[in-house]
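I'd like to ask you about the structure that follows.
Note that this complex is displayed minus one protein chain, with the remaining chains in position.
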Amino acid sequence: MGMAVAAPDLEPVPPFSPSRRYRAWLRGNILPYALISPSVLVIAGILAFPLGMLVWLSLQHYGLRELIHHAGDWVGLDNYRAILVDPLFHQVIVRSLLFTFACVALTVVLSTLIALLLLRVRSAVRVLVMSSLVFVWATPVIVSVDIWQWMFDYEFGVINYLLTQLHLGNFIHHNWFDNPVQGLGVLVVVVVWGAIPFVTITVFAGLLQVPNDVMDAAKVDGASAWRTFWFVTAPLLKPIFLIVTCLSTIWDFGVFNQIYVMLNQRPSSDYFTIAIYSYRESFGVTQYGLGAAIAVLMVLVLVFVTFFYVRETVKVAEIA
Amino acid sequence: MIAPGTAQGIRSGRARGATEVNLRVNVRQHVTQALYDIIGVAVAVVMLFPIYWMVATAFKPGRDILTLVPKWFPAPFTLQNFQDAIARPFFLDDVKNSLIVVGVMLVLALAISFLAAVATARFGFKGRTAFLVMIIGVQMVPLNALIIPLYLMLDSVGQTDALPGVIAVYLAVVLPFMVWTLRGFVANIPAELEESAMIDGCTRVGAFFRITFPLVGPGLVATAIFGFIQAWNEYIVAYVLLSSPDNQTLTVWLASFTTNHGPEWGPLMAAATLTGLPVVAFFLILQRYLAGGLTAGAVKG
Partner (left out) sequence: MKFTRTWLSVVTVAVAVIATACGGSTGTTTNPADQTGTLTVWLMNGSAPQSVIDSVNADFNAKYPKVTVKIEIQQWGDIGTKLDTAFGGSNPPDVIELGNTLVAKYAAADALENISGKKSSFDNSNTWLQSLTDSCTVNSKLYCVPYYAGSRAIIYRKDFFTAANVQVPTSMDDLLTVGQKLMTAHSSDPNFSALYFPGKYWYAALPFVWDFGGNIATQSGDKWQGSLNADSSQQGLVKLQNLVNALSRADKTGDEAKQDAAFAQGHIAMIIANGWEVGVITDPKAGNPALKDKLGAFPIPSHNSGQTAPVFLGGSDLAVAARSKHTDLANAWVGMLTGQKHMSDMATVGGVIPNTTSLLGLGTGLNQVFFGAAKNSRFVPNSKNWASVENANVLPDMLVKIFTKQQTIPDATGSASSRITSLLNGGG
């Protein structure tokens, strides 16, 4: 082939630099609109009404009776006022943010390490690890949390038994959820365990897309494994990292099932994260208006927290 | 010791040095490889332990399940729990429903999201940023908060207790994620490749399908698996929307193993194992495309 590819170096490769003609062709086209129209139709068609109704609900006093009669009481921003002055809400937000941070950090770091490991192990081990990740991923959350709950059970739990047998202390009849900090720690383990498969597989897929000659060039230049990763691989994977971190943040902030099932569907207020708080206000005390307001606030907080990532993602995704 | 500096001395010195280095490198390579392999196996064991516990329990007779001293291996071994699980009413109906819902949703979702991913990864157009922001923003809304609005909306078109309603909801929920992730994978592949193919005589579309599409393979696989799992394991929306037992999905069927007397552990673990099998099968079929990216990653100038 006569095509000259830019000589690979240690600087991050710019994401996009097509020739003028191709670029012109790409830009002056109705093709992109046609391509995104099915997505827009589906998402708007199915979610526009529910999202609108969610905001509308948040501005009403809407309990079970209102639901049955399909008529609420307009209260404007009263629901928001009531929630924002509630000290419980502040506790819940702080707890949710800390919990999310712990989960996301652990997930991304551990997953990247495992993905890098997958590049280096022999293929039999690689298939073993990937299969185990998929088994974990394939198990429904409600079932896997049942298992974790059982493993951490006060009386019949394997963890208490193992820790005692390994002489790491006396864990017989130890209740892990007595102390909310310990209990939330257990929940972080459960959430991270469930989150690792997706992030690992995604990062691994991204690693596979890194061209071999870029990696080889780095080796020829004498870079160590760590430097190769930090200065060559990671920048190439920046879009992937941005995506998984942002997604993990969104998902972990909205964690519901793990906490709900682990605590037998009746978590005490010390374990409330924002998603649980919203559900409880909606269906626990049947105040759908309040529940909706909390959900709206949750989205706003999430927008604020992920603003940086979203901006970066959209920036990186800019077409030159 | 041959005097260093003489040409002959340098060559033979180098040769001897090279052999020693080779040996050392070989042994070190083997040890490093073995170390990585051991760590890999350890990772698999730790991640798999709860799953092992679930599957082992599925094969244990009831009285060996909740014991003060854990029984590590299912001995005596029994298939009773699986028989119990399969004998539950509507098992086959629910399997069929889950397959239909997830199958239809996945095909639609992959097609639609791929188109949008290509659009946003390759084209600059007005409204592109707005579209991306909408895609990301929609994912921030917790699904639980939308249960009542979704139900009322589907109720008004008579789609409660009907599979199409569930498919529509799952599609709308999974699509944003798929678009966003696939966009990343497509964007990661430089457009120069299509360009070089075009210079070699391909049409634009041909370049796209022949060059970029195979390279996005691993990304498509990861996204497809994710979509499959999200839909396969979803509970609350399926539970709220579907009431007739012959319309329900497997996750609702799973919930039937927990009565107000508590969960029936043996049959529940067996049922959960059965529910997980199609996902694993789906992955095993697709996993070679994931690994195939290894060779696809090689770009020669």
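First chain written, first letter: the chains are A and B, and each begins at residue 1.
Here, a residue touches a chain if its C-beta (ideal position, glycine included) is under 8 Å from a C-beta of that chain, and two chains touch if they have at least 3 such contacts.
Bear in mind that the values here come from a model prediction, so they are computed numbers and not experimental data.
Engineer: Can you work out which residue in B:91, B:213 or B:239 touches the chain that's missing from view?
Structural biologist: B:239
Engineer: Which one, B:160, B:181, B:230 or B:275, makes contact with the chain that was left out?
Structural biologist: Of all options in B:160, B:181, B:230 or B:275, contact with the hidden chain holds for B:160.
Engineer: Which listed residue (A:29, A:91, A:131 or A:286) would be found touching the missing chain in the intact complex?
Structural biologist: Missing-chain contact among the listed residues: A:286.
Engineer: Applying the definition given at the start, please give the residues of chain A touching the unseen chain.
Structural biologist: Touch with the absent chain occurs at residues 63-65, 67-70, 153-156, 173, 175, 177-178, 264-266, 268, 280, 283-287.
Engineer: State which residues belonging to chain B touch the missing partner chain.
Structural biologist: 61-63, 65-68, 80, 147-148, 151-152, 155-156, 160, 236, 239-240, 243-245, 252, 255-256, 258-262, 264-266
Operating definition for what follows: only the chains that are shown with their structure count from here on.
Engineer: Can you check how far apart chain A and chain B are, centre to centre, with Cα atoms defining each centre and the answer in Å?
Structural biologist: Computed value for the inter-centroid distance: 14 Å.
Engineer: What part of chain A is in contact with chain B in the complex they form?
Structural biologist: The contact residues of chain A facing chain B are 1, 3-5, 13, 15-19, 22, 25-27, 29, 31-33, 35-36, 38-40, 42-43, 45-47, 49-51, 53-54, 57, 67, 114, 117-118, 120-123, 125-144, 146-148, 150-151, 155-156, 158, 161, 193, 196-198, 201-202, 204-206, 208-213, 236, 239-240, 242-243, 246-247, 250, 254, 256, 275, 278-279, 282, 288, 291-292, 295, 298-299, 302-303, 306, 310, 313-314, 316-319.
Engineer: Where on chain B does chain A make contact in their complex?
Structural biologist: Residue list for chain B touching chain A: 33, 36-37, 39-41, 43-45, 47-48, 50-51, 53-54, 66-70, 111-113, 115-116, 118-125, 127-129, 131-142, 144-146, 148-150, 152-153, 168-169, 171-173, 175-177, 179-181, 183-185, 187-192, 194-196, 198-200, 204, 215, 218-219, 221-222, 225-226, 229, 232-233, 235, 251, 254-255, 263, 265, 268-269, 272, 275-276, 279-280, 283-284, 287, 290-291, 293-294, 296-301.
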